[in-house]
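Only one protein chain is missing; all other protein chains are in place.
Labels run A, B and C following the written order; every chain starts at residue 1.
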Amino acid sequence: MNETTLFTRLRETAGKDWAEFTNHKFVKALGNGTLAEPCFRYYLIQDYLFLFHFSRAYALAAYKAETIDDLRYAAIAINNIVDVEMSLHVEYCLGWGIAAEDLSTEPEDVATTAYTRFVLDCGHRGDLLDLATALAPCVAGYAEIGRALAVDSGTVRDGNPYVSWIDMYASDEYQKVSGDSVTQLEELADRRGGELRFNALSQVFNQATRLEKGFWEMGWNQQKL
Amino acid sequence: MNETTLFTRLRETAGKDWAEFTNHKFVKALGNGTLAEPCFRYYLIQDYLFLFHFSRAYALAAYKAETIDDLRYAAIAINNIVDVEMSLHVEYCLGWGIAAEDLSTEPEDVATTAYTRFVLDCGHRGDLLDLATALAPCVAGYAEIGRALAVDSGTVRDGNPYVSWIDMYASDEYQKVSGDSVTQLEELADRRGGELRFNALSQVFNQATRLEKGFWEMGWNQQKL
Amino acid sequence: MNETTLFTRLRETAGKDWAEFTNHKFVKALGNGTLAEPCFRYYLIQDYLFLFHFSRAYALAAYKAETIDDLRYAAIAINNIVDVEMSLHVEYCLGWGIAAEDLSTEPEDVATTAYTRFVLDCGHRGDLLDLATALAPCVAGYAEIGRALAVDSGTVRDGNPYVSWIDMYASDEYQKVSGDSVTQLEELADRRGGELRFNALSQVFNQATRLEKGFWEMGWNQQKL
Partner (left out) sequence: MNETTLFTRLRETAGKDWAEFTNHKFVKALGNGTLAEPCFRYYLIQDYLFLFHFSRAYALAAYKAETIDDLRYAAIAINNIVDVEMSLHVEYCLGWGIAAEDLSTEPEDVATTAYTRFVLDCGHRGDLLDLATALAPCVAGYAEIGRALAVDSGTVRDGNPYVSWIDMYASDEYQKVSGDSVTQLEELADRRGGELRFNALSQVFNQATRLEKGFWEMGWNQQKL
């Protein structure tokens, strides 16, 4: 399998779901700066709760490690989320008027529960490849969204309060995190018979993609409230 | 701890959430026969998908068994769901014009994913008592709903297409299943320090209760579509 | 993959380890009736402890089920072990002067701990195919041992206290259990890319085979004590 085969095929097969996730109106509104602030605030809080369970998913990957390299890769991801991403998140939220103590006491939205626990269950039920496949839409999807917004002529930079969010996911650092995760996915696919498991993996990828779309929906729907 | 202490306290502490789950307008509409049929059909299909993952939760309980009795209790629950409940469900759905093959191919609703995977994650993350606590609102809640509808003066029997559903959950058989599950919960609480863990268990119970309420919401919202 | 391909290849690749397990001096001594009784008694007790964790392994398989058939297959195995095998074991042990209450209070031998927990860890770490592969040497190995002893000219029937043990594993019932487990293994191999995962699966199979050999060693070594 060449380096990007599995991810490329999964992404293509997710077709309409992938497009609806990566081009969601929430995403467009981040780009042109028109997103209602309550939507973004709600999203930020849920994303913080999400990150906690996402780091638990990488911990599960570390438990499932077959090699020292697997273990190291997952341990770096845990540290990255806990020490870097979650700290940045707290700081970032502060800038949006959300206090640190509010982050962990907010009730978890059903969309957050559904997505995070689905990924964890994929990991327990299947193997490392199933888990990496369930994690892929988030990591690689955000990189794709960040990069697309950064180059999109419709993206507004002046006065757009969401520019720093776009810049973070468009950054070389985040693009590398995403690139490494795709490389890891391909390596696992080679090792664990991915080529013969495409249909089942594709179902996992599609459901995770729909749950990502549901996460934007959740944020978007806050404007009606 | 006396026999029903933990469950009684959990149920009371869940307060408003428990009331909103057990007295949901979906439940009332089952009782007076006014529930729109598409709502019930959608609910039936999702409940079938739900049961599959619920039997996986009892399988997890069997894995976590500390005694032969734990193992036997969980094995009986798996068999009961797989061989009795799911078969009854298939048959019942047929009566509502839903073919068996449609049951397993329908996409899983986010409310179904959230509830089932939350329960499974509680089981993996914690111990048998955490798992039993996450399972309790469903089993004991349906028994309470069934019994309440059966004696409610607002319940219509003549021409109510949902009478057989009410009768199933009000039946002595189901009441016994529920009673046994509460007994098992109390036994686990005695064995695993439940008295000192009330606050954490209560959080699990409340979140499961809210996700049960979300399951009715999901069905109810089908009438708008 | 044709019906017996994966198992046949795993068994052949296990070569010397498989031969040392299935032709162990403990096995030969069961056949000719010369096994020291303390060895057999110790083995019986440890085998009872083993069965409990083995049924937990099938519970884990039920949790990991991808289809209703997976769930049913595992549920039958749990029930078979808990309700049939363990009950027979208790009765059988009684005939050897081992009281039921002694069975669950005996300390677990390191060989028992190693084998049972290795299988469980394979199941958590990998997928259903890894788990089925770790379980295979026991189920299929005992069937092969029983059948081989039943037809071996060196096997003594008159006055051999181990004849009923041989007959049980040589029986059509047990041969069917074993045959079904091989069929299930092949089915999982087809579904989960077994053909491309042979080397890793072979390592799991070999380690489980060595741990089975260690289980006979454990029994055999009781005569020195």
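In the analysis below, contacts are C-beta pairs under 8 Å (C-beta built on N, C-alpha and C of every residue); 3 or more make two chains touch, one makes a residue touch a chain.
Because the structure is a prediction, the values reported are computed rather than measured.
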Across A:K25, A:R72, A:R157 or A:K176, the one contacting the chain not displayed is A:R72
Which residue, C:L35, C:L51, C:C93 or C:A111, contacts the hidden chain when the whole complex is considered? C:A111
Given that one chain is not shown, which residue among C:D121, C:D152 or C:D167 touches it? C:D121
Touching the absent chain when the full complex is considered, from A:A14, A:L30, A:L44 or A:A59: A:A59
Contact with the hidden chain only, please: which subunit A residues? 52, 55-56, 59-60, 62-63, 65, 68, 71-72, 74-75, 78-79, 82-83, 86, 104
Residues of subunit C in contact with the chain that isn't shown? 56, 107-108, 110-111, 113-114, 117-118, 120-121, 124-125, 207, 210-211, 214
Footprint left on subunit B by the chain that the document does not show: 63-64, 66, 124-127, 130, 191-197, 200
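One rule holds in what follows: only the chains that are shown with their structure count from here on.
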If you list every residue number at the subunit A and subunit C contact, are more than half found on both copies (same) or fewer than half (different)? same
Could you state the distance in Å from the CA-based centre of subunit B to that of subunit C? 37
What is the distance in Å between the mean C-alpha positions of subunit A and subunit B? 31
Any chance you could list the residues of subunit C touching two or more other chains? 63
